[in-house]
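A single protein chain has been removed from this complex, and every other one stays in its place.
First chain written, first letter: the chains are A, B and C, and each begins at residue 1.
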Amino acid sequence: MSRLDRWFEGMTRQSARRLSRRHWLSRFGGVLVGGAALPLLPVARAADENMVGADGVRGREGDPARCEYWRHCAIDGFLCSCCGGSHLACPPGTEMSPVTWIGTCRNPADGKDYIISYNDCCGRTFCGRCMCNRNEGERPLYHWYRNNDLNWCSGTKSQTYSCSTAVLVKVADEAQPEK
Amino acid sequence: MSRLDRWFEGMTRQSARRLSRRHWLSRFGGVLVGGAALPLLPVARAADENMVGADGVRGREGDPARCEYWRHCAIDGFLCSCCGGSHLACPPGTEMSPVTWIGTCRNPADGKDYIISYNDCCGRTFCGRCMCNRNEGERPLYHWYRNNDLNWCSGTKSQTYSCSTAVLVKVADEAQPEK
Amino acid sequence: MLPAGPHFGYHPIMFSRATLLAAVGFAACLCSVALGARAELPPEQVGQVARLPDAAGNHWVWVPDRVLRHSILLDGDSGRMLGAIDSGVQITPKPPIWSRARNEIYSVDTIYTRGHRGTRQDFAVIYDSRTLDFKAEIEVAPKAADTSTGIALVGLLDGDRFLAVMNHSPGASVSIVDIEARRATAEVQTAGCAAVFPAGPTRFGMLCGDGTAMTVHLKNTGELDRIARSQRFFDVVKDPVTEKGVRDGATWWFASFEGLLHEVDFSTDAPSPKPPWPLFTDDEIEDGWRIGGAQHLAYHRGTKRLYSIVHRGGPGSHKDPGTEIWVYDISSRTKIDTFDAPNLIAAFLGPQAGFDATGTMGKILSFVLPNMGVHSIAVTQDDSPLLFVRHADLGAVGVLDAMTGEHLREIGDTGLSGALLVVP
Partner (left out) sequence: MLPAGPHFGYHPIMFSRATLLAAVGFAACLCSVALGARAELPPEQVGQVARLPDAAGNHWVWVPDRVLRHSILLDGDSGRMLGAIDSGVQITPKPPIWSRARNEIYSVDTIYTRGHRGTRQDFAVIYDSRTLDFKAEIEVAPKAADTSTGIALVGLLDGDRFLAVMNHSPGASVSIVDIEARRATAEVQTAGCAAVFPAGPTRFGMLCGDGTAMTVHLKNTGELDRIARSQRFFDVVKDPVTEKGVRDGATWWFASFEGLLHEVDFSTDAPSPKPPWPLFTDDEIEDGWRIGGAQHLAYHRGTKRLYSIVHRGGPGSHKDPGTEIWVYDISSRTKIDTFDAPNLIAAFLGPQAGFDATGTMGKILSFVLPNMGVHSIAVTQDDSPLLFVRHADLGAVGVLDAMTGEHLREIGDTGLSGALLVVP
């Protein structure tokens, strides 16, 4: 098999693995978040050059605009960092939902587990960028606050879903209870 | 270069040529219309087996569910034949627009030029299948009845666009005047 | 709307292969005559609109799409699209529900008075199932739950009179709609429980966050009669059951993350769970086999066959697609077959890249590109059932013989994104 074959197959294999972890709308999202745009950004460069990014975490796990960001362990949606906001702020013109689901994610920099609140940004239609779905400790619909399938735009003026944030609430008393 | 390379490159080259002729929404349309579904249909089989299809035309040029169908020489939209209708009938639940743009297409079976009326089917959102765009004799916006960019859902209850038909009006007095 | 004309071959009423073949033959001879005579093709009638047959086909399936905001109806035999029902503005359209008794289709839609702005309103919208024309709308509480799967959020109870709509605002409740009276009759408070599992003309089940199940009993008026809870039968933290259950009468089956199949009988006052049994042997668990996907279970009542999408993965992989579908006989509680999920990449790329997915290029791609597996399955309930499969991110639907697992066909160009497959 020629090198091109291997390149091509490698690409598709990798892509398939990624895709298999992707979720709804990821057709125009992407697991290695942000695609062509991000490498131009200092933060992404930080990742590539293995510099220390947000929260003092090295590489992609420290980059809030990538699916691998350590806080994204139970997220499902478009990353607001790619939509005009950040992992802490909604894009202009949207409203952050006061209620949401949570995850318990370990910060590789300090080895501590933190409660992460994935508040949705609401009032505009799908951002459509940087789709990311991870389900560590995610639970079915009846276990509301651990479920990431739900449209959590509740208690907002509009319930249209645009993107999701990853806000640090506090240190977790215990590691992710749900396996 | 291995055979796989050539296949792959051939595929993408071909695809690129096709894509370059495609128009809006063709991301989920397709120039070889209908994709995997059609070859299971007698009409499509007719095409593959080079049997005579509609209007007595052989192969794909005789298949109303393919972009190559001879009547589609100036169409732009989803083919109703792939959406629950046909080249003459709108899908259930939609309404055919009484006004429309026209094309002048040559029937390869009898060598005659016919006026084709591409009435839009309206009242449902994008069908999303069998996108097809050809612009033989197509003209800019100010030349209304020869323009296929316009949403021609006018004089219908709703102006949401679903798909387009290709109804034969009459023999043309002259060949396509617009080049 | 004008009635459908006499046109052959493409008329949805005539989607049977036989008729189509006849049609083609007819067209062919017509033309040869025409050609012989060198006659012009005759002018054609404008304004025709297709109709569906009076009765829904056995091999039809709804395919909802999150981005196109509609559900398309496909014929699994011909691979053709028959029509579509639009949805409102939400993450996932709630799939249309077919009432054979009333020849109606029900769709619960969330809309905003200004498109993406304005005031939210929710409606149970009623369509004629033969023309797909709008018939009526019933306003419901503007808080219908919206999820990325759309599974188990709306249920039409037996008898086709009462529609149960799950609410999340963020408090949980269920709205009851009387289809006959065309009005909402009740809002049942269901704190701590979720999803709607129809189990009779006036009852439906739910799953609860404390590891119990609940039965909601309605009066004949559609008002709440009473609520009854089961004992705790699963551990929400250690090994929860998914809400993607399958039904036979008043019995529902739910699979747990770790592969236990729980049977719950909703025919009694309170739900009575039966002891669960394992879908995987210790060796299979050792090898990492797990359930997973979106709509990962399907059930054929006639043969009591359970279909389950499986993959190899660890904790947190419960939404991953699977490349195998394991078939179980529910009565004997044994695995009886293993189906391979089709590789849908060629069917997905073909229409976009401009090649025939069933031709050489399709075969090459299916060989070169790894199988991404499927997230969802659905089985028809007739005697020669079809198994439909779908990957949430590929615009293609696979059609298998549900008895043999044979890959019958792939239907391409079926949209952009969505997890559900619903047999009318």
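Simple rule for what comes next: a contact is a pair of C-beta atoms (placed from the backbone, for glycine too) under 8 Å apart; a residue touches a chain by one contact, two chains touch by 3 or more.
Just so you know, these numbers come straight off a predicted model, no measurement behind them.
Touching the chain that is not shown, out of C:Ile111, C:Ala378 or C:Ala392: C:Ile111 (per the contact rule at the top). Although one chain is hidden here, its contacts on chain A can still be listed: residues 4, 7-8, 11-12, 14-15, 17-19, 26-43, 46, 51-57, 64, 81-96, 98, 107, 109-110, 112, 114, 117, 119, 121, 124-130, 162, 167-171. Although one chain is not displayed, chain C still touches it through residues 67-70, 86-89, 109, 111-117, 123, 125, 134, 137, 416. Taking the complete complex into account, residues 8-9, 12-13, 16, 19-27, 76, 99, 124-126, 133-144, 149-152, 154-155, 158-161, 177-179 of chain B touch the chain not shown.
Everything below uses one rule, namely that only the chains that are shown with their structure count from here on.
Here the CA centre of chain A is 28 Å from the CA centre of chain C.
One inter-chain figure worth recording: chain A and chain B are separated by 41 Å, centre to centre, where each centre is the mean of the chain's CA atoms. In chain B, the residues touching two or more other chains are 4, 8.
For chain C, the set of residues touching two or more other chains reads 368, 395, 416.
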